[in-house]
Structure formats: structure tokens, C-alpha cells
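Note that this complex is displayed minus one protein chain, with the remaining chains in position.
For subunit A:
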Amino acid sequence: MNGILGALLFIILAPFLGGLIAGADRILTARMQGRVGPPLLQPFYDVGKLFEKENVVVTTAQNFYILAYLAFIIVSGALFFAGGDLLLIIFAFTLAHVFLVLGAYAVHSPYSHIGAERELIQIMAYEPMIILSAVGLYLVSGSFYVGDIIASTVPAILYLPGVFLGFLTILTIKLRKSPFDISTSHHAHQEIVKGITTEFSGATLGQVEIAHWYENVFLLGFVYLFFAFNPILGVVAVIVTYVAEIFIDNTTARLRWQAALQSGWGVAAILGLFNLAVVVYIIGGV
């Protein structure tokens, strides 16, 4: 019962929360650059406008893929907030991004294809670390179920500092922030035109934006899992994490795709695996 309630709350509230986070993000980014920045509700104006624009579709297949992307992002987030199996959630989450890539490949446009290739590289870069994060949380709490991990009183962050740092690194990729903002140029606005979203416009682009809001709320929920033993600390940690990501976004240049791959796999191998080995062999489990 609690699970269904959590899923429903996510489906209804996450777009509003995600949009507000995006608005706060843009204001904070502007302040860091010495500007005033747009109103807090700017992301909602943007998406509202996209739904008002003429619906230009290059090929109708792209609409289906983007709808599937949005649907699977919602499914993975809803499963997460319903307290579901973390592995299933990660697989649904990956599938969602595969649909986004297929949507970009459905169009015969070199810009769209380069964006899709870069998105695939990003998926390759973050996937090992996100799975290691799930494994780490399993080792600490004894369950892959989000509900059990939240109910666990073990301070996961103390056992998994390396895994958490690794997760923060790939969070930069997932939140589409510099230095790994290579596939959509989400904050740069123009790099190889507009990456994976080049050929989406109007309502289709609006759906991509809404999916990104859902995705951000889900990812911040994942951050919370590391601090779930203390809810107040958890919320503070989520806020601090997001502000730190904005800071990193504004202080780094975008790197090449090789660096994204090296960083993603590097943190997975060094921080992630090493941390897990320490938990299993030295501490001997929890």
C-alpha cells in the first residue's frame, strides 16, 4: 500500500519538483556567473512554450521512441519510490535511455547521430558505477529492495564513502553537467548544434525535458539512499550534493568523450570495487 502511494506521489509530484529544481539550478548558475538569471518558474514556461509550438516531426518513429523514453523513466522512478528492486529499476532506467538513443538514430541527421553516439558512450561510462552502487547498498543493508534499504538503520555512507564518491562522479554525467555534458549540451546550448535533441522540437522536446525532470528527482532519491538512516541528514545531503554539482558545472570546461569514459570506468574500478572489497574482505560484511 505504501509502495503504491510512493509511486503515485512520484508520478504526480516529480515533474513539479523537478521543474522547480531546474529553475533553482538556473538561478544559482546565473548568480555564480554574476548574472540575475531567469524567474524560478522559467523551466515551466519553456516546456509550456514547447507544447504551443508547431509540431515539426522528421519521422513519426521518433515520437514513439521519445514517448517510450518518458514512460520508462517514469516506470523506473515509480518503482524506486514504490520501494522496488534496485536492479530492476536500473535496467528500466537504462532501457529508457536506449529509447532516447534510438529516437535520435531514427532521424537521418549527422548532428543527431553524433549526439546519439555520445549518449551511448555516456551510458557505457556510468552503467558500471550505478550497478556497483546497487551492489554496495546490498552489501550494507542485505537487500536490493529500496524499501528495505531505507528501513535499514546501518549508516551506509560510512561503509561506502568510495562508492558514494563514484556515484557523484557519474551523477555529473547523468545530470548532464560539465565536464561531462557532451551528448545534449544541456547547459552549453550549442555544441555540435544541440547533440541528441537536435532533431526534436516542439512537444517532443517538451517530453524530453519532462523526462529529464523525472530523472533528476529519481537520481536525487538515489543519493538519499546512502543517508537513509537519518532522514534529516539525507535531505541535507541531497541539497548539498545538488549545489556541489552546480558548482562543478560552473567551474569546469567540458571534456572530450574519452575523459567521460575514463572517469566513469576509473571511479568504478578504483573507488567502487576497492570500497566493495574493503567492505567484503576486511570489514567482513555488515
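Following the convention adopted for this analysis, a residue touches a chain if its C-beta (ideal position, glycine included) is under 8 Å from a C-beta of that chain, and two chains touch if they have at least 3 such contacts; residues count from 1.
Criterion: contacts and distances are computed from a predicted model.
Peer 1: Looking only at the UniProt record of the hidden chain, which name from "Aminotransferase", "Lrp/AsnC family transcriptional regulator", "ABC transporter permease" or "NADH-quinone oxidoreductase subunit NuoB" is the right one?
Peer 2: Missing chain, UniProt protein name: "NADH-quinone oxidoreductase subunit NuoB".
Peer 1: Using the document's definition of touch, tell me which of A:25, A:119, A:199 or A:215 contacts the absent chain.
Peer 2: Result: among the candidates, A:199 touches the missing chain.
Peer 1: So one chain is hidden, and I want to know which residue out of A:3, A:38 or A:266 touches that hidden chain in the complete assembly.
Peer 2: Of the listed residues, the one touching the omitted chain is A:38.
Peer 1: By the contact definition given up top, give the residues of subunit A that touch the hidden chain.
Peer 2: So the residues of subunit A touching the unseen chain are 26, 30, 33-39, 42, 45-46, 48-49, 51-56, 189-191, 193-194, 197-202, 205.
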